[in-house]
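The complex is shown incomplete by one protein chain, all other protein chains being positioned as in the whole.
To keep things simple, chains are lettered A and B as they appear, and every chain counts its residues starting from 1.
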Amino acid sequence: MFNLEFYSEPKPKLEGVIIMNAIIEIFPQLARGLHVTITVLLASAILAYLMAFIAGLCRLSGNIIIRKFTGFYVEVFRGTSLIVQLFWLYYAIPMLFGIQLGSNWWTGVIAIGLNYGAYLSEVVRGSILSVAQGQSEAATALNMSRFQRMRLVIFPQAVRMMLPEFGNYTIQMLKGTSLVSLIGMTDILYYGDILRSSNLSQAPIVYLLVLVFYFILALPLIWLTRKGEHISKKGVANG
Amino acid sequence: MTEPIVRFQDVHKSFGDFDVLKGINLDIKPAEKVAVIGPSGSGKTTIIRMLMTLEEPSSGDIIVDGKNLWKMKKKEKMVKANEKHLREVRGDIGMVFQHFNLFPHMTILENCMTAPIHVKKENKEEVRDRSVKMLERVGLGDKLDSYPNQLSGGQKQRVAMARALVMRPKIMLFDEVTSALDPELVGEVLEVIRDLAKHEDMAMVLVTHEMDFALDIADKVLFLDEGVIAEQGTASEVIEHSENERLQGFLRRFRG
C-alpha cells in the first residue's frame, strides 16, 4: 500500500512483493547500526546497575554527607531529562575536563548510565527498606554482624524484589539509546534517518522497520522482565 | 548458690514519654526455666527484646554471664556498647519470634546452617550433621530442602527453634511463639518446647499466654504488671497462693 516511487510503475498485484523487496533492502541497512545500539545499551546498563547499587546503598548510609551528596546526584538526574543531560554532557565534558572522550559513544553511555542509575538507585533503596524488619531482627538474634545481615539476609531478598524494575528500566534504556543518534552516533535510528533523507517517500516503511528492530531487541528484555516478576512474586529461587 | 546467667538491675525502658518498664530486677540461673506472664502491653516482649539487643534500655544494667550487655569499659569509664561488644555478649543468647521470621530465600536446612557457618565459622559438614539432627528432633527431617513458604505455621515455628538451637545458646528466649498459630497447630510446638525444657540444660525465658503449659514446665513464674515484676516465685506460689488481686483477675480471665 506504500507508494514506493523508486520502483517505477508498480502493478497493484505486485505491491506486496515490492514491500518485501524494500524490507529486504532496508533491513540490512538498519542492521549496520545494530552494533552501536547494542554496545551502548550494554555499557550504559552496566554503568547504571553499578551506580544504582552504589548510590542506593550510599543513601542508606549513616553518614549524612554521603547521604546528601548521593541524594543530590539522584535528584539532579531524575529531575532533568535524559536528552538534556545528553546534550549537556556532550558540550560540558570537553569543557569541564579539557578532554575529548575520544568518541561520542562514551558521552552516550555516561548520560544514559548516570540517568537510569539514578532511577534504579531508588529501586535498590526501596527494596532494601521493604525487607521486613523481622528479618533483620532474626539475623541479629543469630548474632550476625551488620555486614552479614546485609549480605546474607537483606540483600538476597531485596535483589529478588528489584528484578522486575531492573527489567523495566533496561527496556527504558534500550529506548533511550536511540537518542545517541542525535549526537552523531551511527546507531539503528541514525541509519534510518539516512535512508529517509535519501528517499523521502520511503519514510513510512523505514521508520516502521526501525520500530520493529527496536521491538525485536526489546523482546528478550520483556521476557526477562516477566521472568523477574515471577521470581520476585515467589520470593524464593526455586521453591 | 550459683551465679545467675542473666541479671537485670533496675532496668527502665520508655518509648518517648511512655514509661513501659519502671525498674526491673531479675535473676535467672543457668538452666532455669522462667515463664513471664502479664496483661497485654505490660512490657513482656520489651524485656526479652532488650536481652536480645533488639531494644536498648533507657537505664539500668543487664548482665549476661558476668558481662554487661549494653555497656563496655573504655579508658576506665563505662560507655555505650558498640557492635563488636554486643556481638561478643549476645552470642550466648538465642530467640524464637512470634512470627517465625524464617529467611524465605533459604531452604529449611540453609536457614539452620547459615549462622553457625558464617557467624561461628564452624566446619560446614559438622554444621550440616548437627542441623539435620536438630531438624529431625523437631520432626522435620523430611523437609530439609523445602522453603519456608511451603510449610505450615507450626512447622515454621519448629524450624525457627531448630535454627536457634544449632547455635547452642546458653539462654533461649521465646516470645509468644504459639500465638500466631492456628489452634490445632499449637500442640506440636509446645511439645518441642516441653522436650527442650526437660532435656536441655540451657536457661529458657518464655513469654506465653498458655498458662497451664507455663505452670507445667516453669521453675519460676514472673507476673509483669504496670512496669514492674509484681509477683514472682515458683508456679504454685504465684498461681495458687498469691494474694495479688490484679494477678487473680488476670488468671481468672484466662482460666474461666
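The rule we apply is simple: contacts are C-beta pairs under 8 Å (C-beta built on N, C-alpha and C of every residue); 3 or more make two chains touch, one makes a residue touch a chain.
Methods note: contacts and distances are computed from a predicted model.
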Among "Isoquinoline 1-oxidoreductase beta subunit", "Nitrite reductase (NADH) small subunit", "Ectoine/hydroxyectoine ABC transporter permease subunit EhuD" or "4Fe-4S dicluster domain-containing protein", the omitted chain is listed in UniProt as "Ectoine/hydroxyectoine ABC transporter permease subunit EhuD"
Check: shown chains touched by the absent chain are A
Out of A:I54, A:A203 or A:I231, the sole contact with the unshown chain comes from A:A203
The one residue from A:A31, A:L50 or A:V76 touching the chain left out of view is A:V76
Where chain A meets the chain that is not shown, the residues are 1-3, 75-76, 78-85, 87-88, 91-92, 94-95, 171, 174-179, 182, 189, 192-193, 196, 200-204, 206-208, 210-211, 214-215, 218, 221-222
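Heads up, the rule we're going with is that only the chains that are shown with their structure count from here on.
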Chain centres from averaged Cα atoms put chain A and chain B apart, in whole Å, by 49
In the complex, chain B touches chain A at residues 52-54, 83, 87, 90-91, 93-95, 97, 99, 101-105, 114-115, 118-119, 146-147, 149-150, 163-164, 167
Chain A residues touching chain B in their complex are 132, 134-135, 137-138, 140-146, 148, 152-153, 156-157, 160, 235-237, 239
